[in-house]
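For this depiction, one protein chain was excluded, whereas all remaining protein chains were kept in their positions.
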């Protein structure tokens, strides 16, 4: 399935997406069995910002950003662009003009295993980016790719319409079909954490809260 | 031409340099046919700052910063130090004392394909740095290099007196002789971008503004 | 000496530790003969913050953070956790719950040659981190390691109770036994620097202050 | 679907697999539209050897090779083990004992985005390996993973039973369902190449054989 | 000077080129003042082979090998193709068909700061390659570059017609104009080395042959 644009993709419910974003990457990643995390080379160009949205996926050749123009037409309110080049590339596929266009269609973030440019402008526009590089190096518009097909981005499988959760810790993908159950698991986890946070803040030890001493001794840990 | 200091170098006109800095790295890089960009490992130690200046170049051995002292004497108001080690090195060649000295001679920035230290102080002094590393590791003063000779820094050729343009997107070199024509091309480009920005912000698509649909179809893009 | 927890470690005097922190990484590193610096991949998750403290060391398997729980019990006011995995690993060993627990015991910083998560929370808690990665990827609690044994972290040898000095330039280790003498050397160095800073700011050249011209000529430097 | 072993997987026809191996990675990759290639960090520990086989997939935690033992029981004649760690890891998951066991069950190759050891022995046994590292560092057997589930290995999606083609150029995955059609395309491509090879060897130019001169001129190429 | 093919380039004398090749990379690099060496990521795909030839240079976009076809027409007996992509790229630009064509025109080697494929075939053909990657990933033919213009390849400046010297230690560029004088210096150096080799083999120490003991003591070396 190459050189295609899939126009009609399903998305998760907006309130589920919003709550997954509030839960954050670490909690969501844990809640779905530690799957779906992109490689740690995916870093934000801004700090202390988080987002969740529906993936509009792009498979593009290295150094060619033509398909981003095609993908922007497919964007709806709340979507996140996710681009995987077909070979490693650090060039600047995306800058403030494309961000202006994407924002005009309700998209507020880009996840790209390649480079971006105009990063100061993007921060000022509050357009969020997670990328593996920053580079002013421009791209061409010569070779087709695909939009809204399954891709592998920074080691994670992304299907169009999957929920992208991104914050300072990285980027995690929640399959659309399991968004609801993952949210439930994440919220349960967060609730449990709050109670533990208070006990830990009060000086209780994880060794005791999680009852680890016996198993440590059994494994052979010696205190000297 | 080794172990030399070229004392009398030509520089571009200050107003041209200033305007190139205002145009920014991405625009300047495009305006000169996508040449002159340093590798993306060159990152700023500060955020949301930009500069342009005339290159005073330094070729130095790995782990030896002696020639920076020599180069500082050659600095004039508005210059930028550009250092390329003769082999990959992440040591801290430059800190707040050298920055103090460089600033006393009118230099406000360093571009170095190696490490710097005292980065907090440098930010507080508003001395700008683009480097490939941050490291406290000190260097020696034992082996000569050269000042104001042509160098290759992070993959880009730099001649003394070339215009260095640097911002959050990286570092670009404009050959001194073409500074005026590159500026003209950059400003023309920026003017064209402004009109496009407004159309994109209003919701027009790049597909239409740039008239891409026909060529995409011709290449075989299929909408499904 | 594997799978042990050394409970009773010596620490340097608090006032010496505090002054080493004030001197900063670059000065301390110089003062002890340019030894003890961790590799430049160790970067802070916060900016413009510095710390010094006594090392509580952790040797842990890749992807296993069990020993952090064990180490936290050994923390005293002013300690810094220092973790070296036994093989390269970028997973997120540490997050806000462990930081809460560590802070409850008087520890305010972590140095880890691996990943951390919950970085926004850690910044908000003012818990300082120097790490070689940021990653939401969780770890297991299955395999023992050791606490308060000598480790090699990011290329530097660390003994329990050594003084950790960390700031924007990286992380440096001062052996506990030499903390006093290193401090004396660092303060002497800083005093000397202040006088030089003023002369450099006034426009004097390092070439003259350090009397370099003769030796440069002798080595063959030519001005053209 | 975690911590499972899928016991009954479909495989492609042996003669199709053998012919895909004979066609080689570059031809097969081209024949299936340039998809399925693992990242270039996957390098052979031997030279001038090629193989094709059916993937028995392993998802394993970093530094834990327990699931390889589980996977070996699932091997049949002609299979290739494919292991992806759940986080980057360069440890030595696999050595001569595991190779002995795998060979006893008809498996002659391993593809692993991590490290191997006993490499001299493996070469002597003619057990072929493509890996991203060589390391003597041993692993533990503490945490479950899965066998014969879909994995992403070195950036490529692998389903159990897919055809693995590997040679000096790297590793390519052919989905089981399309093995026959990819083979047909690869053989057609190879036939076409042979005719071109002879013309090129006789001194004809690609510029003429592929009729490129017109399009180059049209794009603006200038001969000076 | 973009999108041009320079057809008429000067080359060094064949016997000078041959002798530079015999002298080898390390000697030539020393003989020209330690300049002209490419970065150490440039590795041979074969072992224990050396070559020297005249550079036919190619500047090509990432992932686009069109200009190699153009460059092959410019090859003469004894030339070496040298390709620098305009951004980092590990794709396989070159394989056995292009090698067949290049060999038909008298070229026996490629130096490329990117990937190659068909490496087993290339070794069998005795077509020599120094590259920064091996990858089966194919490229497109869509965007122009230039042939026989000055390029920067793996950190070294290369002008068309410069002498390329390559062996197991890497790749070094000798400017065409200085080929004769560099050869003279290299041969003088080699002659001097031979005498030293014999003395060292007989057990004399470099400390004595090079008269280092006094200067070491002066610098403060202590024997304990």
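Here the chain labels run A, B, C, D and E in written order, and each chain numbers its own residues starting at 1.
To be clear about the criterion, contacts are C-beta pairs under 8 Å (C-beta built on N, C-alpha and C of every residue); 3 or more make two chains touch, one makes a residue touch a chain.
Note that the structure is predicted; figures quoted are calculated from it, not measured.
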item: Which displayed chains the hidden chain touches across the whole complex; value: B, C, D, E
item: Chain not shown, touching residues in subunit C; value: 2, 33-35, 39, 86, 88, 152, 155-157
item: Residues of subunit D in contact with the chain not shown; value: 3-7, 66, 69-70, 72-73, 90, 92, 95-98, 100-101, 103-105, 115, 117-120, 123, 133-138, 141, 143-144
item: Subunit E, residues in touch with the chain not shown (by the definition above); value: 24-26, 29-30, 34, 37, 40, 43, 47-48, 50, 167-170, 172, 193, 196-197, 200-203, 205-207, 210, 212, 216, 219-224
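By definition in this document, only the chains that are shown with their structure count from here on.
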item: Partner chains shared by subunit A and subunit D (touch criterion as defined above); value: C, E
item: Rotation angle superposing subunit A onto its copy subunit C by C-alpha atoms, nearest 5 degrees; value: 120
item: Reference subunit A; chain at largest CA-centroid distance; value: E
item: CA centroid of subunit C to CA centroid of subunit E, Å; value: 42
item: Interface hub residues of subunit E, defined as touching at least two other chains; value: 86, 88, 90, 135, 137, 143
item: Topology of the chain contact graph, where touching chains are joined (line, ring, star, complete, other); value: other
